[in-house]
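One structure, pasted below without further comment.
Some chains have been omitted; the remaining ones sit where they do in the full complex.
Naming follows writing order (A and B), and every chain is counted from residue 1.
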Amino acid sequence: MNTVGLVAFALVGATKAIREEFDVFGVAVVGLVTAFAGGATRDLLVNRVPLALRSVGEISLGMLGVGLAVVVSIVLDSPDDHPVTLFSDAVGLAAFTTAGAIVATDAGVSGFGVVAIATINAVGGGAFADILLDRSPFILFDDFYASCAVLGGSTYWIAVTVGATGSTAAAVCAAVTVGTRMAAVTYGWTLPTAQMLGLARRETGNR
Amino acid sequence: MNTVGLVAFALVGATKAIREEFDVFGVAVVGLVTAFAGGATRDLLVNRVPLALRSVGEISLGMLGVGLAVVVSIVLDSPDDHPVTLFSDAVGLAAFTTAGAIVATDAGVSGFGVVAIATINAVGGGAFADILLDRSPFILFDDFYASCAVLGGSTYWIAVTVGATGSTAAAVCAAVTVGTRMAAVTYGWTLPTAQMLGLARRETGNR
């Protein structure tokens, strides 16, 4: 799952950078940031040297995703919207959420810390890539994406708290994350804004 | 003071995100980032696991601030400009500056390091929130805000250097920060640009 995720995340990031006409270095950086910055932030938060800087295999997978993005962008207009990519990306979201929840639990942080680190592991790379592309992270105003990681991470924490083994908690976390994400893609889920909820006035001419 | 600060900072950040019509996840993230990213950066710089990930109480206060922002945005157009918010925010600025100065001094960094970490603790969360909102951090070109943290942090360092006890230094630091901030709000202080000082040519059509 982690393998699929790294390749899919790097492909999605590299595709966005190709669309912005970044040069080949920029495309590689944005692809690798999308794949690895979430995990690197997780490692920094629990005081570890980032795994991506120690393991050669991980980076090779990221590079494969970047290369794949360049290759498929010849034949496809939006390789990041292709069903295969969307599904691989959901698998990656689940793998990264689970990995973050496991590392956070081992580090002994609070329940909020587990959910926060799981979510950062899963979506931090994409958010950082959006900042490099000079836009707000899409997870903050669009789609139902980071919420799947929040739900998955919460599930992991609840499972561990009620006494489940680590592997059971990981399986349930991954299932909830990928399940809610595929449902969100299929049914076009989005989260409401405060304006939609009637909780804030809509300003004219805004956004 | 820390309690007031966390709630005020989360409210200010969440209000900005509501105004940008971020979804409820985005509003919560920007609110919590405003309240906690400065402290988390401080902890990373001195190699600690961020307190916000370990303590449940802190996060609850941040969530309270986010909820408060949603509630008051029904009745107020700009809850972040309300006098109560401005004063609470100044109290938070002072509390976070002091906390940063204490942690930095304990970590044994240089005098510049103490001032830098105190300032990052106080204004780093708001600066990061501005980046998430796809704008330059307002502290870099507007208002007299981060300067209060610089003055407070410098005061702490000077007080400790001349032999004051930690609690005296903390009290003086907090007083200087909140005092200069309220004066800045009251009298509309801003810092000059190089152009205003006649030190650089103004380019036409810029900004």
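In this text, a residue touches a chain if its C-beta (ideal position, glycine included) is under 8 Å from a C-beta of that chain, and two chains touch if they have at least 3 such contacts.
All values reported here derive from a predicted model rather than from experimental measurement.
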Complete complex - number of sequence copies, 2 represented: 3
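FYI, only the chains that are shown with their structure count from here on.
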Euclidean distance of C-alpha centroids - chain A vs chain B, Å: 28
Residues of chain B that touch chain A when the two form their complex: 17-27, 29-30, 40, 44, 47-50, 52-56, 59, 70-71, 73-74, 77, 131-134
Chain B partner contacts - residues on chain A that touch it in the complex: 44-47, 104, 107-113, 116-117, 127, 131, 134-137, 139-142, 146-147, 150, 190-195, 197, 199-203, 206-207
